[in-house]
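A protein chain is absent from this complex, but the other protein chains hold their places.
Coming up: chain A.
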Amino acid sequence: MFAEVAPMSAFPHLRSLHHVNQCHYLSPPSHIYRSITTTTTKSRRRHPEPLVVDLPWVLNTSTPATTTIALDEPSLQSTDPPPVLKRSSPVTTTSMLNDPSLKSTWSHRAWVASGCTTVLVSLAKSVTGAADSGTWLQPILAGVVGYVLADLGSGVYHWGIDNYGNENTPVFGSQIEAFQGHHKWPWIITRRQFANNLHALARAVSFTVLPIDLIFNDPVLHGFVSVCSGCIMFSQQFHAWAHSTKSKLHPLVVALQDAGVLVSRSMHGAHHRPPYDSNYCIVSGVWNELLDTYKVFEALEMILFFKLGVRPRSWSEPSSNWTEETDTSSLIAEL
């Protein structure tokens, strides 16, 4: 039985609509199929190609593999459980890294540029307004409030998208699907290029902050808006860093994570463990402990259940579409 590796399009909340219909499929011709030991059940073979690896994998069968493992060999197509691959040394999969759906397009870059421009204009208005009036404290405090509330906002949004709706929900459908895909393949976010990762949030920020930039000049308001929207826009980068390994992160990023300025790898890792109902905030994570201790989301879930009759996904046993593919993650996440 063959299954698809790492559906490249099922990503957290920032997929373009281009990927909606490709949520679990790699874009041809770079499909890679190999057998996965336990967690996936998809069996469609469309382009069975050998998994090309740069360094040897060692099969714990009597058939050692060298540089190429042709997994469409009849012996590996049997109904017996596929051999467990033991990694003998770090490997790279160039096909996966070069998958187009992970790369930034000029459209992505344009949206990120647009989002950054609106945020920087807002910041500039705050700074110039503060300089003109000589009052710095309030705009700075407003910025701090913006940073803190961005974390809360990220948690509420994340909770909503993780628990309600599906791929057919208007407006949010593609993001809901992407979030579920992210839970299944959390490591893929570390493979996305920068603009690819941020462009959807950047688009939302552009539309929201531009009118504020045009209409308002108050430095305190802009202090709040610039920091809050900037943190929201970059929350997906913070999220990606939270999925990375320490060795791959810049020391400054690690320091910020350790200091609690950015959401830490361990805190966000807790969100990716069943029952997936905690640690929803992904900017700094400063709200997570409070929200989880006081069962705020559970309370909201209960209210929605009793008022609207909707059950959140986190109340049910995770479906196969939701459960993390730990075999894939453990083998490839360190690439």
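Basically, a residue touches a chain if its C-beta (ideal position, glycine included) is under 8 Å from a C-beta of that chain, and two chains touch if they have at least 3 such contacts; residues count from 1.
Simple rule for what comes next: contacts and distances are computed from a predicted model.
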item: Protein name, per the UniProt record, of whichever chain is missing from view ("Glutaredoxin-related protein 5, mitochondrial", "Peroxiredoxin Q, chloroplastic", "Aldehyde dehydrogenase" or "proteasome endopeptidase complex"); value: "Peroxiredoxin Q, chloroplastic"
item: Selected from A:124, A:144, A:214 or A:299 as touching the chain missing from the view; value: A:299
item: In chain A, positions touching the absent partner; value: 277, 293-296, 298-299, 301-303, 305-307, 315
